[in-house]
Every structure is written in C-alpha cells, then in structure tokens.
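With one protein chain held back, the other chains of the complex are shown just where they sit.
Right, chain A next:
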Amino acid sequence: MEALIGQLFAGLSLGSVLLLAALGLSLTFGQMGVINMAHGEFMMAGAYTVFVVQGVVADAGLALVVSIPLGFLVGGLLGLLLEVLLIHRMYHRPLDTLLVTWGVALILQQVARDVFGAPNVDVKAPTWLSGGVDLGFTQVPAARLFILALSVAAVGALAVVLTRTSLGRRIRGVVQNRDLAETVGISTRDTDRLTFFIGSGLAGIAGVALTLLGSTGPTLGTNYIVDAFLVVVAGGIGQIKGTVIAAFGLGLMQATFEYSTTASLAKVAVFVVVVVFLQIRPQGIFSIRTRSLA
C-alpha cells in the first residue's frame, strides 16, 4: 500500500512537470498550429532566471517567489521576439516553423553554454521546500508538492483567462475559426502575439519549477520537449482539459511502467501506448470539431 501510494505520487508529480511544460505548447500549437521547438529553451531560460536572481537575492525562498513572475516575463519576451521576428512570416508553413525554431533552440543552448558555462549550475532550494511533508499516511517531498500546486495554479489561471476575459474569448475565437474571428473585427495579429507571449511565459514558469528537481544546464529543455509534445498530441489541441488529462495520464503510466520494468523500457511503452491510442482517437482526447478537411 505504501509503495502504491508512493508510486501514485511519483506519477502525479511527473504529470505535473509534464503539464507545466506542455501547457504553453498546447496553447501555441492549438491556436497557430506552430510547433515551437524552442519551447524547451524558454524553459531553460526560466531555470537560469532563478540562478541569476539567486545571485542578487540571498534568501532562496524570496528568490523563488520573485523568479516565478520574472521567469514568466523572460520566457514570454523571448517568445514574443521569436514570433515577431520569425514565426509570423511562416504561419502557412507549420512544418517549416518546426525546423526554424529548432535552429533557434540550438542557438539559445549555445548562448547558455557560453554565458553560464557548459557544466550544470545548482540552484539552492528554499529551506521550506527541502524537507518532506507528512500527509498522515505517507511522506512526500515538499518540492514536488509545490510543483503540483504550481501546475494546478497555472492551469486555473489559464482557464480563468481563457473563459472569463475578453482576451480569452478572442483567443478561443481565433482557435475555432481564424477567418471568421477576423471578420468580426478581432485583430488576429495581436491575438497571436499575446498567445505566444503567454504560452512562452508558461514555459518560463515550468523552467523555474524544474530548478527544484535537479541542476540546471543548457540541455534542460531538450530533456522535456519530446515528452511535452507527446502530451500535446495525445491530449488533442485547442482545449486545456485534454492537455491536463494527457499529462497526468502519461505521468502515471510512466511511473507505473517504471515500477514494473525499467525507466528506459517505460519510455518505449509510453510511446507505444500513445501510438495505439491515436489509432482509436487520431485527434487526441479532445478536439474541436470543424468541417475543414485540412
């Protein structure tokens, strides 16, 4: 029983990390059909933000709290820059954006290597996150609980933005029918920029969270980007709930397979499950129904 709960929590924790990484992706992929391979490097930028802030602010707890909005800003501004300079030229060529953003990712990784050095840097965890939390029946690491809470908060905030604000209505309008949204007077250009800013900012927050789990290095993003994309594909585009279910589903599956086999076999098994799942639902868990053939 103890082992089962431990494994369940490991799965939830992995799921929350995947969710943070994939949330912004599903937003940008869903709205614009753009596959941003530099998303992982925006995560890396968020992680290095914590490292830089800790150089200024001595108290690790305060540094973490400051880093969350700052990481959002760093990731978001990088994304905005990418959108304005490159991506908006290529909306009609979604597959090519994948390769272009891969090139951007390579450059950003090398920048990190040249600025911060190739070896990983360590970020101090605040004292209130270094221990464990007693949930009565089991003990769980506080840092992982914090990330779980952070991912729930991020989903909640995004849901509020999407359903309760006029910006959210515009975003959903553009996702559902870009041409019609434009016809009723929505500036799809501005909406695209804002969506990209928010989506990339979420990557920055994910990066901040990842510093609590391990050291920070130039390839931090590449380790998560493939899994994050798998979550987006399995979850279907255009709706947050698909991403949430897919992230926790994949996280739990990975943890379960790891428990019964090895970590490397578990990765392969998860991939096979996703491919088999797409046989049943090629559009992912949820998708917006349209009549378009494309």
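Details
One rule holds for everything that comes next: a contact is a pair of C-beta atoms (placed from the backbone, for glycine too) under 8 Å apart; a residue touches a chain by one contact, two chains touch by 3 or more; residues count from 1.
Keep in mind that, in the parts below, contacts and distances are computed from a predicted model.
One subunit of the complex is not drawn; among "Peptide/nickel transport system ATP-binding protein", "Transglutaminase-like putative cysteine protease", "Urea ABC transporter permease subunit UrtC" or "GDYXXLXY domain-containing protein", its UniProt record names it "Urea ABC transporter permease subunit UrtC". Contact with the chain not shown here comes from a single listed residue; of A:P69, A:G103 or A:G214, that residue is A:G103.
Chain A residues in contact with the hidden partner, per the touch definition given at the top, are 29, 33, 35, 86, 89-90, 93-96, 98-100, 102-107, 109-110, 113-114, 222, 226, 229-230, 232-233, 262-265, 267-268, 270-271, 274-276, 278-279, 282, 293-294.
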